[in-house]
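Every protein chain of the complex appears in place save one, which is left out.
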Amino acid sequence: MAITSEQKADIAALRAQRAETMRPVVPALEEVLYEPIPVLDHGFVRVVDYMGDDAAIVQAARVSYGRGTRQSRDDAGLINYLMRHRHTTPFEMCEIKYHVKLPIFVARQWIRHRTANVNEYSARYSILDREYYIPEPAQLGAQSDDNRQGRGEVLDGEEAAWVLSLLRDDAERCHRDYESMLNSGGDPARKGLARELARMNLTLATYTQWYWKIDLHNLFHFLGLRADPHAQYEIRVYAEAMLDTVKRWVPLACEAFLEHRLGAVTLSRSALRVVRMMLAGDAVDQTSSGLSKREWRELMAALEREG
Amino acid sequence: MAITSEQKADIAALRAQRAETMRPVVPALEEVLYEPIPVLDHGFVRVVDYMGDDAAIVQAARVSYGRGTRQSRDDAGLINYLMRHRHTTPFEMCEIKYHVKLPIFVARQWIRHRTANVNEYSARYSILDREYYIPEPAQLGAQSDDNRQGRGEVLDGEEAAWVLSLLRDDAERCHRDYESMLNSGGDPARKGLARELARMNLTLATYTQWYWKIDLHNLFHFLGLRADPHAQYEIRVYAEAMLDTVKRWVPLACEAFLEHRLGAVTLSRSALRVVRMMLAGDAVDQTSSGLSKREWRELMAALEREG
Amino acid sequence: MAITSEQKADIAALRAQRAETMRPVVPALEEVLYEPIPVLDHGFVRVVDYMGDDAAIVQAARVSYGRGTRQSRDDAGLINYLMRHRHTTPFEMCEIKYHVKLPIFVARQWIRHRTANVNEYSARYSILDREYYIPEPAQLGAQSDDNRQGRGEVLDGEEAAWVLSLLRDDAERCHRDYESMLNSGGDPARKGLARELARMNLTLATYTQWYWKIDLHNLFHFLGLRADPHAQYEIRVYAEAMLDTVKRWVPLACEAFLEHRLGAVTLSRSALRVVRMMLAGDAVDQTSSGLSKREWRELMAALEREG
Partner (left out) sequence: MAITSEQKADIAALRAQRAETMRPVVPALEEVLYEPIPVLDHGFVRVVDYMGDDAAIVQAARVSYGRGTRQSRDDAGLINYLMRHRHTTPFEMCEIKYHVKLPIFVARQWIRHRTANVNEYSARYSILDREYYIPEPAQLGAQSDDNRQGRGEVLDGEEAAWVLSLLRDDAERCHRDYESMLNSGGDPARKGLARELARMNLTLATYTQWYWKIDLHNLFHFLGLRADPHAQYEIRVYAEAMLDTVKRWVPLACEAFLEHRLGAVTLSRSALRVVRMMLAGDAVDQTSSGLSKREWRELMAALEREG
């Protein structure tokens, strides 16, 4: 993670400011407020603002005038109930704002979630730094054989080294040529290409950054997809870093999310029938189950049974 | 406005709490935080939380690490520029949450704005209080002759008194029968109709309440439509009360909104041609303008010219 | 359902029109196009337009140039896969438009789904007909004892008759007074109250109507909540009528929805552990399960086990 000393000073200045407020404050989240949490080789996530807490969810669900008697046992029960029955609107009453630095190919996957507010650093307006993502060798997975959109075993040393050198050389050259086209050296014999055009020479490994603001319900939806083991590693590590901040922020809601979403399993109508038969001691196998081979395999894995 | 002493105590308790935060704090808004601002005969608006301030808009527009040098002159210029050129995403980085009590017919108009988060008091779950809107006599407009969806001159005393008694009697009777159907008196000979059904006996004048959370860009869109003189009076008074809170919260953005939206006028392609001709001293009247009579009348009014 | 002869003629005219198109056409849906499907005592749902079909989902998932070889077996497999893995965007590529007539209290529940396009009949602009919902006696449930937002056993004959007379009288009187205030009889001695005000005298049982347009993914979300047995009867009957039209329109997607959503059950992390223990023959009861009594009861019901 590359933070300049000037940026560090900006962050320190923010963390030094203190003011009184009548709004709810979450000390555990304030502890990490503004602090960049390193992700990948040059990226980060940092919380830059938040609104609400666990009690605000309860307050909205009850449309109440105050913040209740703060009996956290009751609050936990209600929050659990809301999560379980997909009463999603009270979770929308909490909001969080992140500043994220991430490779462009990750940003392109991330932006598909349309329910957030986004301000991205503009390469029409400014020049992007020479920073690009180079994976750790342990992350250089080969194309998966059985999953068309996943990765399988890790590349061997020689192939890995060759791949890394290609990635590095191409990203480096493309960025150097980008700067040349911009005439960032100030050669008086050249005009310099417009930034909005020159940027197209950068590779998708280049880092960008944005402010990203979202309500808690939609954040859980994002984390449910992106903190999942099937998500691409490079976005999952961001989701995991964010999940840690959510635990600090709304511990009760986060626990309900882990219980009823991230750790939960949905049984289809047919899978439910299979489970009922198994519990009743009736014989059932993939052929008689009505499930496809893949569905059967996934169901047995979820139930920790031999297929 | 009917606030019970219990509710007052809840609000006082919230206003008594103080905590330190590193987040931006807006003292002018904290002054009115949680306080109900009366609207109509029993309604109110109160700010229950907020995120961000004018500087947060600038910070997001620049995707910066800190809060800048706080040169408010520069901030005003940038915010003005963003508003003028409809760069709306930085305004989405501020968020506000209101608790609103309002008649159901106003709530139905309000809810058409789909870009907010809403938690409404549930009449399936709870019983609605006996509170309904009765207009001031000065608001009892007759149907407008030239505007199919507006009101014109005020009803005369006798007709007004008769209308008010009808409104009052019907609302009163409907609510009394609602309570009877619910068997709220606890008559052991009756079961009491389910709340989810009984509620249909209430009139649209009945008050409901909700938590309503929205970002600043979408709030400006709402206020642009609902604080406009053409909006129905009963929703406009809510918009005006909210506009006052926005002035406290983000004074620079609010000023830019008044300058470039609420106080602005859009000239159509044809109207622009008319203005150019008038400035050039060329003769133009409605017939030759290409504008309809109504468009011509509205243009002359905007320009403060005799048609 | 009250359709005037004029409206019937309008519908017949639409159904008489035929034109050639190169777009996908779904004959089974065209059979009921424009036809009102009666719901409740005066309501209806009718499909007024649609875009796409099952093949369009496949086409979008593959971002293909044509419509594939139309091997419906493969299409079914892919659609099932997309539904199971919550790849929702291909379902967003189909769109349907309904014209719905419904009581206002149902409309208020319905409108919470913010992802649709809506045009509602305007009571500022026009006068609402004297039509209101009166439940069938079999629907007059008492307040449920164990579900704060549901209904339990049906009211007895006498209480039911009394409730129905209250509902009918209040709705009737309120509508009659509404018309009087509007001076719809044209009494020259009165001005007539503006429509935007008079409407507040109507009860929530009054029928309104709207055009409602939504994509298939969001429609499934709506149907998943509103065709569910826990939904209020008065909105569920609309959802069920719409589900029938969806079966005609996109039979493969609808079957996948029934299999993986409407007929599916989600096991929480703890519930999954319970099922694994039961399958392994380990003893587990509510106390040791980590589930609340209600969660345990619901799990046993889903598994068709005695608690």
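Lettered A, B and C in written order, each chain numbered from 1.
Just so it is clear, contacts are C-beta pairs under 8 Å (C-beta built on N, C-alpha and C of every residue); 3 or more make two chains touch, one makes a residue touch a chain.
Keep in mind that what you see is a predicted model, and the values were worked out from it rather than measured.
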| item | value |
| --- | --- |
| Of A:Thr21, A:Thr89 or A:Asn201, the residue in touch with the unshown chain | A:Asn201 |
| Absent chain, residues of chain A that touch it | 103-105, 107-108, 111-112, 114-115, 118, 122, 124-125, 133, 135, 139-144, 148-153, 155-156, 159, 163, 166-167, 170-171, 173-174, 177, 180-182, 190-197, 199-205, 232 |
| Contacts of chain B with the absent chain, listed as residue ranges | 77, 80, 84, 86, 89, 112, 225, 258-260, 263-272, 275-276, 278-280, 292, 295, 302-305 |
| Chain C, residues in touch with the chain not shown (by the definition above) | 3, 7, 9-11, 13-15, 17-25, 30, 33-34, 48-52, 56, 59-61, 63-67, 89-90, 92-93, 95, 97, 99, 117-121, 209-211, 213, 215 |
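Keep this in mind: only the chains that are shown with their structure count from here on.
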| item | value |
| --- | --- |
| Same vs different contact residues, chain A with chain C, by half of numbers used | same |
| Inter-centroid spacing, chain B versus chain A (mean Cα positions, whole Å) | 35 |
| Two or more partner chains touched - positions in chain A | 89 |
